[in-house]
Each structure stands twice: as structure tokens, then as C-alpha cells.
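A single protein chain has been removed from this complex, and every other one stays in its place.
Order of writing sets the chain letters: A, B and C. Residues in each chain are counted from 1.
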Amino acid sequence: MGDQVKILGISGSPRKANTDLLLEAALKSAETLPGTVIERMDLKSADVKFCIGCFKCFEDNPNDYACQVHRDSMDQIYSKLRECQGLIIATPVYFGQVTGQMKTFMDRTEPLLRYGKGRWKFALKNKVGGAITVGGNRNGGQETSLQAIHHFFLIHDMIIVGTGPDERPGCYLGAAATTHPKRGKIRDAVNEDELGLRAARIIGKRVAEVARWMQGHTNQHEGGT
Amino acid sequence: MGDQVKILGISGSPRKANTDLLLEAALKSAETLPGTVIERMDLKSADVKFCIGCFKCFEDNPNDYACQVHRDSMDQIYSKLRECQGLIIATPVYFGQVTGQMKTFMDRTEPLLRYGKGRWKFALKNKVGGAITVGGNRNGGQETSLQAIHHFFLIHDMIIVGTGPDERPGCYLGAAATTHPKRGKIRDAVNEDELGLRAARIIGKRVAEVARWMQGHTNQHEGGT
Amino acid sequence: MGDQVKILGISGSPRKANTDLLLEAALKSAETLPGTVIERMDLKSADVKFCIGCFKCFEDNPNDYACQVHRDSMDQIYSKLRECQGLIIATPVYFGQVTGQMKTFMDRTEPLLRYGKGRWKFALKNKVGGAITVGGNRNGGQETSLQAIHHFFLIHDMIIVGTGPDERPGCYLGAAATTHPKRGKIRDAVNEDELGLRAARIIGKRVAEVARWMQGHTNQHEGGT
Partner (left out) sequence: MGDQVKILGISGSPRKANTDLLLEAALKSAETLPGTVIERMDLKSADVKFCIGCFKCFEDNPNDYACQVHRDSMDQIYSKLRECQGLIIATPVYFGQVTGQMKTFMDRTEPLLRYGKGRWKFALKNKVGGAITVGGNRNGGQETSLQAIHHFFLIHDMIIVGTGPDERPGCYLGAAATTHPKRGKIRDAVNEDELGLRAARIIGKRVAEVARWMQGHTNQHEGGT
């Protein structure tokens, strides 16, 4: 029934480290809203192959697979994306952008677009998106990565929220954390970035809040599984 | 009462030309949704002075003015921003960004932020924003300008929508029109840009649609004038 | 001649404050390279009117004015832009972007483009650009503002440099300073941002260094006044 709001968080880090801590903080914060259910997926333990640009996902899918080419972790992820009502993307900043792992995941969501087939079409439409980044430098691409995640959200016809009604969130686009002045190698360095952690909590709650308001306008409700 | 949804469109062009045509297309399209009321403001006929960074709008405002420094067209615009539920920003692209006029307007909305005083505080919170740009070059900064408008929206705790569920909108961030191959000097050149005009119509409708869904979550409803 | 390299710094702040301190640090650092001459202009004490998009600067300029419409501080600034070999743009971040004042200045440089007339054409071509921003929030639009300045540089066929060979510059796009955790209202708050100040020094030196290498490839040397 429509009373539960499901928030899915996806981490694009290759390591069990700072990104995970931020995503966890966001999801825990989302969970404080009554009726919110959270779930988390880590790309580091997933097998996600490169999109080969074959356009087959735009054609018929007789077998109900979203991607006609690869049998990998995406099969499970597609279902989770379809079932959620809010999506939080968290990624370390590598070279001023989301990681290759995160970008590879994004590329593979093509079957969930307007061109998709069967129950996969518009799988993320009208769902609410929020973004989290963490960089080794203070201004090392957090903003540009957040914008890239927003671009991804809008291509999926999602609704974007930022760090919402907070006095001084550090960044308005989403959570922009940093491990600076410690090296990013330190797996829990972000625990000293109070500003970044707080922004992660804000974005988690904000996604859950607006997803609740948007309930009834997404695809789950336009037909069954 | 809450049955009407008001969509405000603001044009940042110094000329009566292509940007206006696009904004008009967007607003007319929004108006096709029952219960939608539209309003349009053109910065070219407004007197908007530069923000001087005095931070007085964060302090007490005994006189109820949003800006304590300038008495100009913004006094009227502040009220209109406060009253709308959806906001469409349209601008020509000048040097890869919104025009100086549009940026100057944006800077002056500081009193409507989280730091604002009295009834001006959070004036745009939870309202829905969509963006329109038109460039003389085909890829002349439309995307980067759309992102700048989104940044503005998120700083105001607004909700961002893109060109929504369309097969091939030309740009997912918002309407990205062009006067190319004609010179931008031609005031109605955009009439030949079917793709850009259609995207403007989509964004207009999308803003109105989501603003309707978000009704009841904005400030007008949290207290009186 | 040709042994001197002239670096021009332009501040887009409406206040005498943090942006000026950063620009000064950058210019002083540039000056440490032998043969470097520096100059600084502040938009706060300039009268720069909005570009009205009339396209007259693309047409004949019988009177040698770069802009055919406005007689204001730009007349002087055009000459300074034409004479420099390196350009440093410094701006506070307002609403995730350069200030309205800075954007208005940028818009007015249209006569110096490829379409310009007489000695104004290509006035910035092959010159070296570096960017400085300072925000009240830690990740409050410094990156997006730096990118907007770069966009401006590339439209002028300039060469872009970043914070160059430094171990941990805080931001690779240019200097990204912050007044956080102090309020931006504090005029010298950036003096506590060692990271931002150091980046400003790096960008100053980097612009001067590469401008020296590029000497002989800019328009001053192709004839004219």
C-alpha cells in the first residue's frame, strides 16, 4: 500500500570508506520520517559491465530483461530502482566527477528511460533524487559531481531536491563532504567533517520528505509489477 | 484558496525577442492545465539595481521592505515571487551564462532566503522551478545557463523539474533553444527552432503539473501576509 | 620590447573585502616573476551599464569606440583588456555564480570578440586566464563560478590555466576560497583561509608564467596601436 516510502541509496565508491559513512548517515536520517523504508546498495560489491551502446534496450524485450546484453548485478539493481520512490546517489569525487564505477552504473540505466520497454519504461519518473559527494580536496569537484548526478536525475524525469531549509548547509546542491585535510585514504576521515555529515543527513531527510509528497505520481502506482 | 496554481515567468532578455517568445510558449502551455494562473515579468522594463552585499536583509526589517537599500522594481517582484507556486526563468545566453540583468535579479533575491526576515523568509521554499535558455550558437552555453538557474532554485530550497516525459526533448535540463543558423539579432529567429519551442512548452506544463502536486507544502499556506 | 608581461586583475565584488584580498595576493605572486607588470581594476568603483544586446559592436565603428551605445567605465577597461597578456578574474560567489556586476562586465566585452571591429577584434585571443572565487559557504558555488569564468575565457579564445603544479591546491579549477565558518560579511575573513589564499598565489604565478611562454602570440604584437 501507498503508506510506505522506499528510499534507495547507492554508493559508487570502490572502497568501504567515507562515501559509505555519508550514505549511511543520509539513510538513517531519512528513516526518521514515519513510514520510510531504506535500502542500500554498494557498487563495489556489484558486477556492473560497461554499456556497449547497442540500443537493444529500446527494441523489443521478449524475455523481460531490462538489458538484453549483460547478465550481471544490474538485473537486481533495475528492480530496486523500479521499486523505490526516492533515490540517493553517493560517490567519491575522482577527477572532478563521479567514479568510473558510478558512471558505468548510470550508463546502464538506459532501459529505464522513455525509450524503455514493458514495465521498465519510465521506471524512475517523478521519483525524488538527492546527491552526496566526498572529495579529497576541499573544492575538488564536489559541486561538478553533484551537478552530474542531477543531470542523471533529470534525464530520468525525476524531481531534484537540494540541502533544503538549513541555515548553512555548506553546499546547496547536495552534500559536499571532504576528507581534507586528511588524505582520502583514511577510511573514516569524513567523520571529522561535521559540515559534510550534516548535509548528508539533511539530504536524506529532504528526499524522504518530498518523496512522501510525491507519492501517487510514480510508476509503481500505474500498474503492477 | 488552494485550488489555483500560480506560475510566474521571468524573462532576462534586454530585448523584446526570442526569449520572450519561448517564455510565452511555456506559460501558455502551463495555462492549459486546469486551475493554473500565469503571470509574466520582463526584466528589460524593470529597474533592478545591483546587490551591494550589505547583508542588511539578514537583519531586522522594521519597515517590512525585503531589501533595505534599494527602492526599485524588486519591491514588486518580491511580492510576485512570494505569491507564485511555480517559477519559470528564461534567459538568453550571454557569454555562456544567464545575462547580467538576470544575474543581477538573482542576486537581489537574497532577502527571500533562509536568512530573510518576517514574511520574506523562505519565500520560494518548496516551489517548483523550470528553466529556459536560448543561444545564438547551437551549443553556446544553454546547458551551463540551465545549470546556473537550477543552482539558484536549489539555493532557494525549490524543487527542480526538467523537460519531463518527452521522447526527445533536445535537452533534459530544461528548454535549450537556439537562433542558429540565424543571427540572434533576428527577433523571432527562434520560431524556426521547433525543438526549442516544444521544450519550452514541455517545461511550462511540467512546472505547472508538479506545482499542483506540491500544493500545500509552500509558505503561502503556512501563515498569512 | 615584448619583454614585459602585463597581468590584469579584475575584481567583481561590490565591497572592499575578501575578493580584493585574494586578488591582491594573486597579483603580488604574479609580480615575483621577473618582467611581470601587474594592474588591478575593481568593478565596485566602476560604472558599467548592462549590455542591451543591440549587436552594434559587430557593425562598423566609425568612431573607434568598442561599444557604440554606452559611454562608461568600459571605455577604459576595453583598453586595459587589450593591453594585458594575462587576465585574472576574481569574484565573490552570489547564488552559485559570479556576481551580477561581474556578469554585466563580461557581457560588455562582446566588442572584443571575433565579431569585433578594428583594433578591438580578438583583443583577448591567446591571452592566458586564471580564476579566483570566494564563497560564504564552503562548497557554495566556487566550482561553478570558476567554470563560468573559464567559459568566458574560451569564448574569447583565451588559454586557461588552473592551480598548476601544487601538491594539494584545494581546487584544481582555480582558487576556491571561503569565508566559512565566518560570515561573508566579515571583510577579511578570508585571511583565515590559508588554502584559498595559497591557491590565489598559485594561480597568479601560473597565469604570469604561461603568459610569458605565450608571448608573441597575442594581438598586441600583430600591429595596431
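Assume a contact is a pair of C-beta atoms (placed from the backbone, for glycine too) under 8 Å apart; a residue touches a chain by one contact, two chains touch by 3 or more.
Since the model is a prediction, treat every value here as computed from it, not as a measurement.
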item: Chain not shown: contacting residue from A:106, A:128 or A:176; value: A:106
item: Residue of C:6, C:108, C:127 or C:150 in touch with the missing chain, whole complex considered; value: C:150
item: For chain C, residues in touch with the removed chain; value: 114-115, 122, 125, 147, 150-151, 154-155, 157, 159-167, 172-173, 210, 213-214, 217
item: Footprint left on chain B by the chain that the document does not show; value: 96, 137-144, 147, 168-173, 176, 178, 180, 195
item: Where the missing chain touches chain A, by residue; value: 13-15, 17, 50-53, 55, 92, 94-101, 103-109, 141, 144, 147-148, 151-152, 155, 183-185
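Keep in mind that, in the parts below, only the chains that are shown with their structure count from here on.
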item: Computed distance of Cα centres, chain C from chain A, in Å; value: 37
item: Touching two or more other chains - residue numbers and ranges from chain C; value: 96, 141, 144, 147
